[in-house]
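Here the complex is missing one protein chain, while the rest keep their positions.
For chain A:
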Amino acid sequence: MSSIFDYTLASAREALRTRKISAVELVDAHIEAIERLDDGLNSFITRTPEQARLAAKEADALLAKGEGGSLCGLPIGIKDLFATEGVRTTAASKILGNFVPPYESTVTANLKRDGAISLGKLNLDEFAMGSTNLTSAFGGVENPWKRRDSDAKLVPGGSSGGSAAAVAAGLVLGATGTDTGGSIRQPAAFCGIAGIKPTYGRCSRFGTIAFASSLDQAGPMARNLQDCAILLESMAGFDPKDSTSVNRPVPHYEAALGRGVKGLKVGIPKEYRIDGLPAEIEAIWQQGINWLKEAGAEVVDISLPHTKYGLPAYYIAALAEASSNLARYDGVRFGERVKGESLDALYEATRAAGFGDEVKRRILLGTYVLSSGYYDAYYLRAQKVRTLLQRDFLKAYETVDVILAPTAPSGAFAWDEKPTDPVQVYLNDVFTVPASMAGVPALSVPAGLDSRGVPLGLQLIGRFFDEETLLAAGSVLEKAASFTHRPTIHAGVSA
């Protein structure tokens, strides 16, 4: 072990327990790395070094007595969509620029209960709406990876782009993300890390700022699946404060990692072979198929016939719910206010100044698809298509245990290569949206680098509440890929 930045969450946990390192040392090193690298990367919106140092001292006191929870003393980052009591929570929006929640989200409360130490709040697309992390009111995030032949800034993906970048650059050992249509999996793939979107209902949504309530789901992001499993076990669980939370026991996820895939049936959906899929994505997918076969899995061709309609149906459902959820930001009870002569003028001025372009576009479209005369044509029809998408998966799981697909149709692209047409940007989510619509769990693991040296991810999609099979199969992919590459910008590399 040459550097403190070689630790994974799991190995740091071991080093803390055996007192090879103290929580104060570990936390200090990461705070120093954030100060050194994050003015450039911009992965944090709010840093909380003082609170972290205080918590590290307390963690050391517990660890010295052989006490402390499963995450005691481990430095992590929190996507700035989770309400944190007494710590500014912005959703990367101007309208919440000075919002300090008087309460804590259930997911972050669980992590705190188990001793995790937050180093701050991580950047994202405004209200989690985007796939590039360029829509943040606090500036875009830079992907710590670079192409071999160029210094161009790459996007980290989104919306959990700050989480992915901070984990990849070694600024934190793990982070929380949220996934509405791919917001954990796509940035994980773009930044060469692992990420899990659990089954809808696995992690409580209480205190997570809502984008599209029937799709939003919190999950872990970390450098490998073992670390994700450790975090998920802490984050997950029934919460009476969330009516969509499902009451079932949380398994010991780490135990599933070594199960292997012998006899497992892996489905390859033919509809994911879309026109124009880059040869490199096709190749890494085939590589994944071979890896699982070599490990003893049976690979089966399957059909998810409504895949094509996943994306347009997703946008209708997500935008409708967003327009409704974001109605609360009106400048009266919290958030920024722009004065107006009348109440309506106050609302209009507040929302005009507080929301960015992408958020406004989605609110307007959401309002349109819900408006009188269009509700049946758009929203109701989309919800029916959603039923068909879910049936596709349920039918597939009659014959297969897990589904393998690429995570995204490309690797990370440069800031200035972002398409100007919104529909083209939305196409980034083509492989991740169907699982979100169906509510089934999915994960992404780094599988290799493309010809320009940028990471590519593979996605596994599983049965309801069967995150364990996902971890077992993902772990096989992870071992076979033996992805040890590091990004250009990393805490362990001195400038």
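Just so it is clear, contacts are C-beta pairs under 8 Å (C-beta built on N, C-alpha and C of every residue); 3 or more make two chains touch, one makes a residue touch a chain; residues count from 1.
To be clear about the criterion, contacts and distances are computed from a predicted model.
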Worksheet, complete the sentence: According to its UniProt record, the missing chain among "Peptide ABC transporter permease", "AMP-binding protein", "Serine phosphatase RsbU, regulator of sigma subunit" or "Aspartyl/glutamyl-tRNA(Asn/Gln) amidotransferase subunit C" is "Aspartyl/glutamyl-tRNA(Asn/Gln) amidotransferase subunit C"
Item to complete: Looking beyond the chains shown, say which of A:331, A:434 or A:448 touches the absent one.
Response: A:331
Worksheet item: Of the listed residues A:313, A:405 or A:433, which contacts the missing chain in the full complex?
Response: A:313
Worksheet entry | Residue of A:382, A:430 or A:473 touching the missing chain in the full complex | A:382
Discussion item. Considering the complete complex, identify which of A:246, A:277 or A:414 is in touch with the unshown chain.
Written reply: A:246
Practice prompt. Would you indicate which residue among A:250, A:349 or A:414 is in contact with the undisplayed chain?
Written response: A:349
Item to complete: State which residues belonging to chain A touch the missing partner chain.
Response: 99-100, 102-103, 199-201, 214, 240, 243-247, 306, 308-309, 312-313, 315-316, 323, 327, 330-337, 339-349, 351-352, 355, 360-361, 363-365, 367-368, 371, 377-378, 380-388, 390, 421-423, 438-439, 464
